[in-house]
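Here the complex is missing one protein chain, while the rest keep their positions.
A and B are the chain letters, set down in written order, and residue numbers restart from 1 in every chain.
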Amino acid sequence: MTRRTFLGRLSIIFLTSLAGLGIYSATGLFPRPPKKIFIRKKDLEGKKLVIKDSFFLSFQKGKLLALSRTCPHLGCKVTYDPHRKLFVCPCHQSRFTLTGKYLSGPAKKDLQALTIKKTEGGYILEIPA
Amino acid sequence: MKRLVLLFGIGLLLVALVKEGLRKRASQVPVTTSGQVEMCLSCHQERPEKVHSREVIGCSPCHGGDPLRIDKHLAHRGLIKNPADLRVVDYTCGAPSCHPEMPERVKKSLMATNRGIINTLRRYWGEIPENPRFREEDDVAVLLNEKSVSSLALDYFRKLCGSCHLWFEKGKFPDFLGEKGGGCVACHLVPGPKEAKHPRLTRKIPIQNCVRCHNRSGRIGLTYQGLYEDEGYGTPYIEGDFGEPFLVDGRFVREIPADVHFKAGLVCIDCHLAEETMGDGKAYTHFEESVEIECVTCHGGDGTTRKGRKVSGVKKQGNQLVFITKIDAKVLPLKAPDALKCRHKVHRRLSCQACHASRVPQCFGCHVRRDPRQTQLDKISGQETPGAWEEFRSYQRLEEPTLGLKGDKIVILVPG
Partner (left out) sequence: MPLLSTVGIEGVIPFGALFRYLHYYAAQFTFLFLFWHTTEALWARSYQRRHFFHWFLLTSTYPLTILALFTGYIVRGDETGLSAGRIAENLILTLPFFGKILNRLFFAVSEEGIHRAYITHIFLSFVLFFLLGIWHFRLRKIKLEDLSLWATGALALSLLWPPPLEAPHFQTSLKGPWFFLGIQELLRYLPPFGAGIIFPLIPIILLVFFPRAPKRAGWGLLLWHLFYFALLGRGLLR
């Protein structure tokens, strides 16, 4: 083997690994911990429904529920229909009750309930990674 | 051919240049405190009241439109002039993060349904059975959706009564009618200061907002203020012109001594609870079922109404009960009923009004006429339809009321 062929092969291996590393980092994701959100008890006073950016807080039949706004179908942000008093996904119109139960549409699953922990002055919500 | 199109293209470039020159751009992207983009704020300088301030709410959560655009015709698409109109209130005032419990309550209240007026009218005219049971269809909201008028009583209601309800579209009808209605703003809106360029919402509702509608029938809004709708001659004639003051709709009123509560500085909202005006969630047929305050609530009682709710103005100061007015927080002593005159057992059955209502406007000889040859404005549908109604009376008097028996109590009876 000549020096030329050796260096040639080495450089191919090097460049391929570099490319591989590039693709690995481009397709990598920094693992994120679950997001914790604090909700003040005061902010919930007297309200049956609180709409936040990524979840609903629904107080129905004496129970407080935190429902993820990610539609179980394809992940669109589920919105609230004040007219019909239901949760509706704007992408394919899947409908859910105010407790997150699936009613109609391609979603076929209930809205994901997030874990709520009671704490001093309010609640702590966990949004999974 | 290609050259022509290219020439046209250069022309379009010039058009684009001019368009850009004429366009008013924003200096930055305005954002509300919640992080929502609100381009409306870059052109509009209106300032509502503090609790709905432009920096926190912006404009589009109430008024709709497109908050992402600055071109007027794009930004104003879907604009709502009166966000409090009951037709849109679920999305605006009644939005989940604002006042979500209100729209349903208000839509069931008597000021929105006018159920008492419709039900009583139809019974009196023999169109429905006599027993005054609750009927779902006696509701302005139902009448709004009906294409044709199904009865004489309803035609009468639409043309002579149909402008006093919360579904009435503010600003749609001419003259003084344009001031009425508007959903929440029928009561809660007052003019704002000139620099604000925007009316203000308030909880200190002035008496004018109530009297806009409550100035007919029993004429409570007028009598309370010390106004008497008299025979209407407009006398005294001064230099050939009418010398008597008149209301916006042309009726002449004479000044008489006002109610003692008005003289003390109380307005309607000082006594009447939110549950009475905006409903308590139940749909009633008659106002006697909805109104829960009584004289004894404040005079003799501790501010608790017959339904168990509290009048907020009644407060304890030391070991005395006082009343604090809503508009200017005046502290007023509360007189308890006289032990002999009011509480003696022989006067047990007398209602407070039986003695204390010294003068009541009484309207005698009610006549109603319908002329089928003419048309009149149907205030529910907004159309001129055949059949013009007119009301007449024989005479009007301001006198001591007649007493009568209602159940076990001696009450006043007032025609008109």
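General observations
By definition in this document, a contact is a pair of C-beta atoms (placed from the backbone, for glycine too) under 8 Å apart; a residue touches a chain by one contact, two chains touch by 3 or more.
Keep in mind the model is a prediction, meaning the values are calculated, not measured.
Against the chain not shown here, subunit B presents residues 2, 5-6, 8-9, 12-13, 15-16, 19-20, 23, 25-29, 31, 35-37, 39, 42, 60, 64, 66-71, 74, 91, 95.
Within the complete assembly, residues 23, 26-29, 32, 70, 73-77, 79-82, 88, 90-93, 105-106 of subunit A touch the chain that is not shown.
We take it that only the chains that are shown with their structure count from here on.
With each centre defined as the average position of its C-alpha atoms, the distance from subunit A to subunit B rounds to 45 Å. Listing the residues of subunit B that touch subunit A in their complex gives 90-91, 94-97, 100-101. Put simply, subunit A touches subunit B in their complex at residues 46-51, 80, 82-83.
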